[in-house]
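Selected chains from the complex are presented in situ; the others are not included.
Think of it as A, B and C in the order they're written, each chain with its own count starting at 1.
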Amino acid sequence: MQGQSQQQAYDRGITIFSPDGRLYQVEYAREAVKRGTASVGLRTPDGVVLAANRQVSSPLMERSSVEKIHKADDHVGIASAGHVADARQLIDLARRRAQGEQLRYGQDIGVETLTRAVTDHIQEYTQTGGARPFGVALLVGGVEDGEPRLFETDPSGTDYEWQAAAVGGDRDTIQGYLEEHYREDLDIDGGIELAVRALSEPEDGVVDAADVDVATVTTDDESFRSVEEDRLESIIAEIDTEESDE
Amino acid sequence: MQGQSQQQAYDRGITIFSPDGRLYQVEYAREAVKRGTASVGLRTPDGVVLAANRQVSSPLMERSSVEKIHKADDHVGIASAGHVADARQLIDLARRRAQGEQLRYGQDIGVETLTRAVTDHIQEYTQTGGARPFGVALLVGGVEDGEPRLFETDPSGTDYEWQAAAVGGDRDTIQGYLEEHYREDLDIDGGIELAVRALSEPEDGVVDAADVDVATVTTDDESFRSVEEDRLESIIAEIDTEESDE
Amino acid sequence: MQGQSQQQAYDRGITIFSPDGRLYQVEYAREAVKRGTASVGLRTPDGVVLAANRQVSSPLMERSSVEKIHKADDHVGIASAGHVADARQLIDLARRRAQGEQLRYGQDIGVETLTRAVTDHIQEYTQTGGARPFGVALLVGGVEDGEPRLFETDPSGTDYEWQAAAVGGDRDTIQGYLEEHYREDLDIDGGIELAVRALSEPEDGVVDAADVDVATVTTDDESFRSVEEDRLESIIAEIDTEESDE
């Protein structure tokens, strides 16, 4: 077992290996992700759903300014958890890469290709000195050749493809909920409902429509679209009804 | 809990993550913000109000030279709290970006776009080695497409949009006052009054017109304008009257 | 013998020699390799077989996204063990080198030449300051002038040619199994069977077809090809039959 004082030795300066082959700065960046509120993503046959908690620290703060789901391109959305300013850098990188693809080749960038561009950038910050890793995890969801795709990026620069995944605070609880309730044949509204329920799992009761940010990229028009608050409210209302029924 | 000696380990050299995922240098930069006198910003339907305490250390110092509210462009003003010389760098950056937009596209830069340019710059100083973070928080207020907008930037490079916000020393007290008294339908003079009252909250009695710097960007002409001292005096006089009435 | 506190002294900053002539950062990178799941490669007269464990941390994760065998060129595949994001950098490097050879000389890059390009890159990261070594071992398998070739790269930047080799967790157990059971006259299916058996050695029973990723580069068409799950299942079924027979 590694004592605390030894751990410190591997944190200073550049990111280097510990005697047991770990990169502590990357592991600490994962802790930064856990300090953020959770985001959820899932795939349905009709498209991808991204959802995120957004809690504001004051009633005077504009809810939109803690938005944690961003459009990266017409056909791709990104949800994040962790260090907010770091997330913005990666999302901007994704946007520039998507635009570059449009400019150079006149076509939509693949969701996997886009994710790799982001994780390559993340990896570089874990190996070369003079910078710290990115303290953020992303869920990159979109439609590629008519198929919904969902990827996660982690602070080591690894990417994973998921049917349904959670990142950020309470990740284990939420992921457990997804594993229990996810079905491959959900429709979009079912997907939104599951995402909201999953985000609500660590809380008492279902989250308010106002406290959650939801977006979809559907296969029919391959377009990123924020789910409006009233639609969200009616879905949540239905959940409440069901729950009272139980 | 982190002991003091461990904390020190994460402060040396470049900004790196602590084992619990925090960036201490960024948190210490937030302390530098708290060491500054407070600034307040708020939105009314008729425009944005920015207000700041300005206390001079000697009666021979020109009050204008501790000005903490700056014109970034015709339609945008910036109030600051924290390390003064750092603030000037960011305000100069904002001015250059606003001018660049005018030169290249012949149009006003959006308030949100301008804020992002600033926070991108701030974030870079928290990730790449060889420099410290900026020890300053800004309130960026302006009019965009006829709508008043108000943003805050923090030392991590995150931005938030607000209806009304305070930064700097006694922030919690002042923000609490704003949360209690802010109404969306204030007119500009009401906004100025509220800003002055909020800044006065940590003090005994209302601050002097001379000790406060107030500016507005109104929707009618989309122009940044300092509020002159006599107008401020008459507004403050009114406050005093009301207070005696109570 | 070297005490723990002395070891630490040689880990900070750049990769330097210890008094007994060792490079601790490289040795720790080897530990990172051991933390990964195992990969196996072997040569048969008919081609090269690469096989790797792929365990997913959640049933909702796409198995393909933890793929540990990658096509580097039409005639070369690469299996990896260790730090996943590091592996991807080296595989991308290999792809670019293979493509460059095609573009410049219109011919397939040699398997040995390709491996050397990778190990040169790895070595540089062990000698020059400002970066850490790569925490990954690769098995590079392909066909060169009609002959199957199999190389290993290690974190020091050394390469070895093998008839059959294992890298990653439980390497010693798996390599021992290979040494005992490898025969030079295996056919491709026999090679796949041996690879699967070897990967299963540290486990109880034979691994599931779903938990293993297998690919071949055969001499007849010099093409990298993933082994489909049903073919794998029938091979594994046969193993089970044999084992019950024993």
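Rule of thumb we're sticking to: a contact is a pair of C-beta atoms (placed from the backbone, for glycine too) under 8 Å apart; a residue touches a chain by one contact, two chains touch by 3 or more.
Quick caveat, the model's predicted, so the values are computed rather than measured.
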_Assuming the complex is a homo-oligomer with 3 chains given explicitly, what is its full copy count?_
7
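As a convention for this text, only the chains that are shown with their structure count from here on.
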*Pick the chain whose C-alpha centre of mass, unweighted, sits closest to the average of all protein C-alpha coordinates shown.*
A
*Rounded to the nearest whole Å, what is the centre-to-centre distance of chain A and chain B, using the mean of the C-alpha atoms as each centre?*
31
*asked:* Averaging over Cα atoms per chain, report the distance between chain B and chain C in Å.
replied: 55
*asked:* Residues touching two or more other chains, restricted to chain B: which are they?
replied: none
*Touching residues (chain side chain A, partner chain B) in the complex*: 4, 7-8, 11-13, 24-25, 28-35, 58-62, 64-66, 83-86, 88-89, 92, 125, 129-135
*Contact residues on chain B for chain A in the complex?*
6, 9-10, 12-23, 116, 119-120, 122-123, 126-130, 151, 156-165, 175, 178-179, 182
